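As you look at this complex, bear in mind that one protein chain is not there, while each of the others sits in place.
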Amino acid sequence: MGHSNASGDLSSEMEVDAFRRLFPLRFYEHHLAESIRPDGRALGKARDTTIELGAVASADGSALAKIGLTTMLAAIKMEVMTPSKESPDEGCIAIDFHMPPICSPLVRPGRPAEAEPVVSKQLADTILRHVKHFYGHSLLLDYFFKVLYSGMIDLKDLSLVSGKAAWMVYLDIYCLDADGSLFDAALLSAIAAFSHLQIPVVSMNDDGKLIVVSEENGEKDIVNKEKRKLSLNRIPFSLTCVLHKNYILADPTAEEETIFETLVTVVLDTFDQLVYLYKPGGLVLAFTSSVQDCIALTRQRLKELQKILDESVSGMEVD
Amino acid sequence: MLGLSLGEKQFIKGGIAQDLRSDGRKRLTYRPISVETGIIPQASGSARVRMGATEVIASVKGRGGEELSTELSVALQRCLLGGKSGAGAAIDLSSLVVIEGKICWDLYIDGLVVSSDGNLLDALGAAIKAALSNTGIPRANVASGASGDGQPEVDISDEEFLQFDTSGVPVIVTLTKVGKHYIVDATAEEESQMSSAVSISVNRQGHICGLTKRGGAGLDPSIILDMISVAKHVSEQLINKLDSEIAAAEADEEES
């Protein structure tokens, strides 16, 4: 904190906290000049990130993800549906992002937060993207497009009985504590919940309805014996940066998000392909070079996140 | 909120402390109760109850709007429907079964507050009790031969009606604590001076069918137990009074 006092103007006569509140931009610029942020991070560095799998026992898959203080709880519930006529052997995924009033002083009951629909849409775009139109030309082409363009989850994996029954996957993500970079934390928790997901074993009963059976009973008519896990290909990871003058700050806190109004969110997948790029207006026009810098930072962050996710998954398996 | 001056507040509190309330009643005396039944011809059963200036209407059957605030509805439900397993319920739900496991009647009870001068919950409870005893459920005859799968055909009779057994329906007694004492059948003015209130529903056997503490300050556990025994005592008189009013109202209705 010392160097903010050193610059000689008003700040030398004022307490640091008061200065921070009154002149937040100047306060930050003093820091940026020294290439450090008030919480001690380097500009391109993200906050400490943790993942805890299986936080909710009543869900089929769940995870708690924390990036700094931002906390997200994601849980998946599986229900059975009748697939549509157009795609008889595909399931469906519904993603909802919630900001309950507990997570931030800005959210009041009955008045949904502005970020809620935005993040919901971003998550759906990132996780659900898939191309149907390319199927059916040739096997080779099919394979080609599947590898290159398919989303994280193949909806065909969710089929149970073609034309009769398929999984409807409800993914609900709750923000428990909001301190910036909400989308990054939400996406991370969603992916972690998917990797924790255990699909229940079901069998058809006399009424043609599917019910959960325990594996040990050795029942015969189990519909989905092999499909207990979803295969996740091309997992997307994201990083949000704020831009200010020539500076790029990775993984902003809520305070940083309000002071610097230009945000860039980059999503890359594990095949190093750009999945999603989001820059909603803002004061600073992003130069191509700064967008490329953001992508480079995301590439580094992807490796970090992948390691954290792998560790939490293998930690589960040991238990 | 009622605009009461400090003097008026003192007058109400002082009167209650001396067992002489501003309308001349004692602490455990009700205002005059009047019951009319069968006031809504379209409903299966209906009743209007007046307690002083409080007037409510209850009707059975038919979906209604949300005239009742949720809080009152929940309190009424708690008093009438008993535990989740149905034990201690005011209405014997098995009497609503037409074919076991297949068809049953859905009863919709609507309460409407016409004018409000305190003690709404008790008045509504009384109106519902009256409306239920006024209710006739059409006798349903199951068409024979349809005993297999699928929807059995039910023939609903226009003439024959089944009467409910309403002897198990409890009454609700709300004891409102003002100062050190508690009173029954509080007016709106008196309610504005309450420190806390407890609504207790009691059936004819003297069993407690539901209890909610409403509002305000904490109470010593022994006071609550004392309130319960007072409520049991008061409820006996109230049930008798209501039963005779209901019987009179039914007789009136048949005459006219």
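A and B are the chain letters, set down in written order, and residue numbers restart from 1 in every chain.
Heads up, the rule we're going with is that a contact is a pair of C-beta atoms (placed from the backbone, for glycine too) under 8 Å apart; a residue touches a chain by one contact, two chains touch by 3 or more.
Everything below uses one rule, namely that contacts and distances are computed from a predicted model.
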Omitted chain (choose from "tRNA-splicing endonuclease subunit Sen2", "DNA-directed RNA polymerases I and III subunit RPAC1", "DNA replication complex GINS protein SLD5" or "Exosome complex component") - UniProt protein name: "Exosome complex component"
Residue among A:Ile93, A:Val202, A:Leu230 or A:Leu249 touching the omitted chain: A:Val202
Contacting the left-out chain in the complete assembly, out of A:Leu22, A:Ala42 or A:Ile211: A:Ile211
Listed residues A:Met168, A:Ile259 or A:Ile295, member touching the removed chain: A:Met168
Residue ranges of subunit B at the interface with the undisplayed chain: 70-71, 74, 78, 81-85, 87-88, 196, 198, 203, 207-221, 224-225, 228-229, 232
Residue ranges of subunit A at the interface with the undisplayed chain: 55-59, 62, 69, 71, 73, 75-82, 96, 98, 100-105, 108-109, 168, 170, 172, 174, 176-179, 200, 202, 209-212, 254
